[in-house]
Each structure stands twice: as structure tokens, then as C-alpha cells.
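Got a structure here, written out as C-alpha cells. Questions coming.
Note that one protein chain is taken out, while the other chains of the complex remain in position.
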Amino acid sequence: TSTVGKKATGLVAATFTPLTPKGEINLSEIGPYIDYLLEQQGVKSIFVNGTTGEGLSLTVEERKQLAEEWCRKGKNKLEQVIVHVGCLSLKDSQELAHHAAEIGADGIAVIAPSFFKPATAGALRMFLQEVAAAAPAVPFYYYHIPSVTGVNLQARDVLEGIESQIPSFRGLKFSGSDLMDFGRCVSYCPSHWSYLYGVDEQLLGALAMGANGAVGSTYNYLGKSGNRLLSAFEKGDITLARILQFQVQDILSYAIDLGFDLAVNKQLMSEVSGLALGPPRLPLLLCPQAKARSIAQRLQQVLGVK
Amino acid sequence: TSTVGKKATGLVAATFTPLTPKGEINLSEIGPYIDYLLEQQGVKSIFVNGTTGEGLSLTVEERKQLAEEWCRKGKNKLEQVIVHVGCLSLKDSQELAHHAAEIGADGIAVIAPSFFKPATAGALRMFLQEVAAAAPAVPFYYYHIPSVTGVNLQARDVLEGIESQIPSFRGLKFSGSDLMDFGRCVSYCPSHWSYLYGVDEQLLGALAMGANGAVGSTYNYLGKSGNRLLSAFEKGDITLARILQFQVQDILSYAIDLGFDLAVNKQLMSEVSGLALGPPRLPLLLCPQAKARSIAQRLQQVLGVK
Amino acid sequence: TSTVGKKATGLVAATFTPLTPKGEINLSEIGPYIDYLLEQQGVKSIFVNGTTGEGLSLTVEERKQLAEEWCRKGKNKLEQVIVHVGCLSLKDSQELAHHAAEIGADGIAVIAPSFFKPATAGALRMFLQEVAAAAPAVPFYYYHIPSVTGVNLQARDVLEGIESQIPSFRGLKFSGSDLMDFGRCVSYCPSHWSYLYGVDEQLLGALAMGANGAVGSTYNYLGKSGNRLLSAFEKGDITLARILQFQVQDILSYAIDLGFDLAVNKQLMSEVSGLALGPPRLPLLLCPQAKARSIAQRLQQVLGVK
Partner (left out) sequence: TSTVGKKATGLVAATFTPLTPKGEINLSEIGPYIDYLLEQQGVKSIFVNGTTGEGLSLTVEERKQLAEEWCRKGKNKLEQVIVHVGCLSLKDSQELAHHAAEIGADGIAVIAPSFFKPATAGALRMFLQEVAAAAPAVPFYYYHIPSVTGVNLQARDVLEGIESQIPSFRGLKFSGSDLMDFGRCVSYCPSHWSYLYGVDEQLLGALAMGANGAVGSTYNYLGKSGNRLLSAFEKGDITLARILQFQVQDILSYAIDLGFDLAVNKQLMSEVSGLALGPPRLPLLLCPQAKARSIAQRLQQVLGVK
């Protein structure tokens, strides 16, 4: 097996993309964002330009600038900066992958193209292979999120023989609720891949099934809690892990009852962190501040934070 | 809180309904079936006339006869016989509930009506309440299986204040993959309800989230393995629990790749157990024997049996 | 080909089932209901115990009593009384089919069983065949409504060779929006089958594709309008037909915006007709009267009625 890169484990925050009030990318907020994650949340790895980062609403040029700034500011501070380079257009993805290699990203990740959907796991693997080949020395992750992409292929089938096609393959971000599929990925190749689980509200179930890390948007503001959950599970303290998981569930279900989407999520992060993340980009609409504030209050109440 | 009945925990087999080759119910196979579960699988509780039992393809009269025979033959042998009494027609459900009380069932369970779907959790709770009222002294379970019913209500919302409407309420069979919803049910009332998980291939995830039992069709032929999994988890041996769970996943995904539905499942049980369960009822069609045999062989291979 | 029965064409009202305020079937309202349809709506054929009639929420015994009363009161007044006899249980369907023959129904119809779903068109055809065989002298209709049953088989595939299996087959109620499938049914056997379209708000599209009749719930209160639409289309006056269709669309979309389901629909019919149809049965809940009244007002406004 190849020796590229170190394995991504532990907690990874899927970062929001800071925009100016007018909707342009706001590079100046990235430095403070990284410091906030490290100092206030204990989060040492990030996943940028992904779903949470509105990557697919950005231009290729914007994604490059953002990736560059995240890598530059994260250097010698963060453990891992994984850059999501998935696009509907294979060529755009290849360009972003090549660029990620140039700027020294610790890993790249690719989501399944979702407009034209790959008909088989083999077709998806070929797409991933073509992207990975544009950055052969960078650890490669497949980003599995069928409820969003509508690509209802089993991740396990996508993994079949993947190392022979993608020597830089290092694992997956699994954002699905099908824990049989997840378990079968883990049992297929348990030792040297990263199994990063992405449905934050049921992480504990995935840890039981063998996850060795987690990537999600909530770790932006629930990083400490997430680290405690990981640690409790590792020590075999299921009771504590369950309490911590139930807290996350309480907060998220409160949010969902109010109407929770990426726009609200972004505004919630601004509320909790004090960072100026700005509005989302169309077709998402800025959420009413009162809604985000109400969720932030619930969060503080549940976590027992002032 | 009410004192009706004892709490259902541990492993519960959702039984198949034995039919004659001509498709009539075959009561004579029920005694041997119970002995098989006890002696060969170590399974002490059963859930009859449910989805696995083709309950909704049977007439009210057939369901009564079956329930009666399961209770009679299970008496002093089984720990719990839970009779599923859910129907599309409320009146039919009430009649079955009343009958279940008469024959001494240890519990009754009701699935959400799926043709006309309750529009809200409150409407579903009213339906459940009307059924439970026909057998007020029998422990009552809500059977949650949204992927089959298409009733996409949160189980947690159905539970809201349910004890004031249904004093005999004792828990739920949760056959869904949404572990946030499941976790929120558990955290809503952790101590005196049964949280029986029904997606056998990801039971381990649900145990981490707080399940205190499992109901499923695979425990008909994977009962020993299921008991070992429950026991490993209870002792904190996640590694062993995971190995056992991966075995179940291997068998089921092998079956799914071949084409797995209730008809195949029933035939598989006949193959593994030697019981004469007969064909399924229309609209299900008898599966080719070779398919069931192939799955049975995989099962034996994976479990290292014979 | 067989000679059973006359062909159902023209407008067919899918009747609601009158219930008493306490929710029991109310046979005494059936006579006045038939008179209302004939005299006020110009509707001469009915489809009873179907989806609109909450057939699947009724017991077998209730369905028999209702069917009998509809046939008895409709005798020598109505052109056709088609009795829906579909159930989840094949045996129940057979019993109802046999009963429908005894009471002199002009036709029987069967919906696809929707809990256990037929895996193939062949499996569904076998189910239909077994029901039809219980009433071989009664014209048989397949009731196709995939959005409700979740049985996503092509109606055209169900029709394949159906006459050799069901000699009494006479047509279908097609309640789907897939007009290619509908067109292929029509072109498969254009001359001697009934093609009754069941999505009232887009009937005109189906007429263009070859429908020779319509069955629906709205014809209970929009019968006159429906007859005018059929007649305009027959005369080649597409412009008038379109105006009439747009009126129906206006009324229904107004209703949908308010929240429209079978419970509201039933209450709307009570409002418009003055008949005492009573509440729906659980899991449906009685709709607020103001809602039904508001829709009734819109209806009168659009149709230019008083």
C-alpha cells in the first residue's frame, strides 16, 4: 500500500465559508475561524469547501482562493486540512484536485456527481479515479452522502477494489444512516483507512460499528462535546457517551422543529462563535436572526454553558 | 405508572406464519416451531402476526386462530408472546386486541395504518389509543417501521404524552434507521419502557443508543448469534459484538445481492430449520429453492456451523 | 372475447361512505346520495368502497352491507354500480368479490395490495386473477393508483395477456399522472375496454390520450362540470374543455393550498350537497368546518353558481 499522508482520525469540522454581507468570499475571516476552532472547540482538523462550506455554490476560482487560505492559515496549527474538490464537471474537479496538491492540502475528498448520476458503483469509481489521478500524491477520500446527492449506491460497492484504481485512497466520509453499509465498509478493510462518520446526531451508533473519526458541521460549535463523546466511547464509557449524544440530539431536534437548513446552521455558527460568517449564497436565503439565536440559547442551556 | 405485565427485553423472534402447500394456515407446525426457537436458537420471546408473519395478508379469523395457537403452545415455555393486532381497519384491530386479551397474550403491538396515513403524530396516537382501549390490561407496543408503512412521523412525536392516553403503553418496536429519533425515544423515558430495535443488521448501533432488546425476523435462524451479540455488548466487549454484527451483515448483504424479500426470508427459515413453513401468500410468490439454499449455505459458512 | 356486462364509460363518481356522527356506517343516507348524484350532478354511475369511500378502513362485513345498499338503491336508477373489493388479504377480496356477484354489482374493481407489494406485474396479475375467479361473471377492473399504493408497476405491464388469465377483464381505473403508461394501455387494446381516468384535475390530458371515461371523487360535486368537459372534448371543442378543466384546477389548487385530504374532501361534499356524510374514520380526522366551507365557496364562485 502507498505511504502518502497520515490517516485522518478524530474530530473534523466541516467549515462554513465566510462571505461578506454582499455575498463575496471573505478570506479575512479564515484566520480567526481556525483560531476559534483550535482554542474554543478543541478541533484540530477541517474539511473545507464541502456541503457545509457551500462548495457547490462557489466558482472554481473562489474555491481555489478559499482552499489556499485555509491551508495557509492552518499550516503548523491544524493537523489536517482536507479540501473537498467534488464538482458536477469532472474537469473542474480535476483542476481543483491539482490545485489542492499544489497548495499542500493534507487530503482531498470528492462527492458523487448528483445531476447526472453514476448508474453503477463502477461508474462512480471511474469518476473518482479520474479526479484522484490529477493529484496522485494527495490522500483521497470518497464523500458518501446519498440523501443529498440522490446517488443511492452502496458505499461498500464503491470501495470494491478501489485501491487498485486509486492508490492514494485513504478512506471515506460516510454521511448516511445505513449502518449496515457502513459496517460492511469497515469490515472490508479495517486497518488503514479512515472511517469518518458524518451524521453527527447518531455518531455513537457509527462508533459502535467501527468509525474512527467524525466529520460534520456541528463540530464547529459542538467540538468540545464531540471530543468528549469520542473519548468516552474509547474508554468504554457508553453511558457517558450516550448522555453526550442525547445532548446533541436535543439541540438538533430543537433546531429541526424550528426549521433547520444550511442557512440556519451557518447563522447559528455566527451566533455561537461571534465570527462574521455572513449570509449564505442563493438559492439559500439568510435566516432570521431570532431563529439562530433561539437555537444558540438551547445549545447553551443543554451544554450548561453560561 | 401502571403495573400491567413484565417488560419485554432481550431477543424476540418475529415469527413466520406456517402455511400448507395450498396456502392455508398450518397450525400444526407452531408447536415444533416454538421448540426449534427454544432449543436450537435460544430464543424465548416471539412477535407473531407481524410483518414477518404476513399478518396483513391474513383474515381476522386466521389471525385469531394463529394467535391462539402461538399462545397455547408457548405457555409455560416462552417468556413473552406479543401479538401484532395492527390492521388498516380500526375495528378489525380492536377485535384482534380484544381477542389477544382473552387468549392471554403477553403484549399487543400495532403498526401505523398505511393506506390512509395519519397526518400527524396526534392522529396516529388516537388510532393506537382506540386499539389499546379494547385490551386495557395488555401491555401495548407501538410498531414503528416507516420504510414499509410510508408513515414518516417521528416515533418520538408519537410517544409524546402517550401514557396519559394509553395507560398500558410499554414500549416500541423501532424498525427504522434513524438513530436520532430512536435516541430521542430512549432519552424521553429511559427506565420502564421496552426499546426493541428491529433493523437486525445494525442492532449494534441501536444498542449503543440505548436499545434494551431486539425484534426481528433473522433471530429465527440467527438467534444464538443475536444472543451472543447482546451479551457481548452488555459486557462491554464491543470488539466481539462488532464481529458478530459483521457476520449478520455479511449474510444479509449476500442475500440482498441475490434478491431478498419476505418470500425468500421465509424459505430461508424453512431451509435452515427444517420446519415446513410453506409458501408465502399472494401477492408474494414462492422463491426458487436454490436461492434460499444458497443463502443458507452462506449462513452456515459465515457462522462456522456444521 | 367474453360477453359479460356492458362497458363502463362516461362519468363515474367515486362515492364517499356515509358514517353516523359516532363513526358507524350510515345506510340510510345512501338513497338520498344516489338521488343527489342523479338529479343535481347528472352522474349515472358510481364506484363504491374505493379510496374515496374509505373502503380499506372498513371491515369486510361493513363493506358488504354498504355494497348491498348501494346496489339495491341504485337499481333501475343508476347505469353502473362498480364495487371496489380490493383488500390487503386475498381471501377478504375473494369474499367481497363473491358477495358483489350475489348482489348484482355491475362490476368489481381491485387495487394493488400495498402493504406487501407485488414484486412484478405477473405477481399482481396473479393476485387479480384469484380475486376475479371468485366472481367470474362480473366485469372486472384493475384500479391503478401508484402514488397511493407505492406499487410502481406499469399498468401496461399488468395488462399484458390479462384476458387469458381474467376472461371477465373489462378495463381499468387509471389514477396516475404517467400518460405514457396510460397511452400504452389504450393503444394495447383500444376497442372494447374501459379506460377510466382518475386524476380529475388533468382529465383533459387523458382524454386526448384516449380515455373513454372518468372516475373520481370530485364528480360527486363537480358532476355537471365533468359532463360538460367530456361533451366538449367529444365535440372537438378543446377551448371550452380547457376552460372547464382550468376551473377544476382552480378549485382543487385552492383546496390544496388550504390542506386537502380525504377528510376535507368528504366534508366538502357534505357542505356542497347538504348530505350528512359524517366524519371520516381514524386514522383520518374530521376537518374543521370552516376549511370545507371556504372551499365550497370558492367552488361556487368559480362555477358561477349562486
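Things to note:
As written, the chain order gives the labels A, B and C, with residue 1 at the start of each chain.
In the analysis below, a residue touches a chain if its C-beta (ideal position, glycine included) is under 8 Å from a C-beta of that chain, and two chains touch if they have at least 3 such contacts.
Everything numeric here is computed off the predicted structure, so don't read it as measured data.
In terms of the touch definition stated at the top, the absent chain reaches A, C within the entire complex. In the complete assembly, the contact with the undisplayed chain comes from C:Q245, out of C:S114, C:S175, C:S194 or C:Q245. Between the chain not shown and the residues C:C71, C:L159, C:L207 or C:L299, the one that touches is C:L207. The chain omitted from view is touched by exactly one of A:K7, A:R72, A:K117 or A:K224, namely A:K117. Where subunit A meets the chain that is not shown, the touching residues are 54, 56-60, 62, 88-92, 112-120, 123-124, 126-127, 130, 148, 150, 261-262, 281-285.
Panel shows subunit C; residues 156, 177-180, 183-184, 186-187, 199, 201-202, 204-210, 236, 238, 241-242, 245-246, 249-250, 252-253 of it touch the chain omitted from the view.
The definition used in the following text is that only the chains that are shown with their structure count from here on.
Distance from per-chain Cα centroids to the pooled protein Cα centroid is smallest for B.
The most distant chain from subunit A, with centres taken as the mean of CA atoms, is C. As a whole-number value, the distance joining the C-alpha centres of subunit A and subunit C reads 50 Å.
For subunit B, the set of residues that touch two or more other chains is empty.
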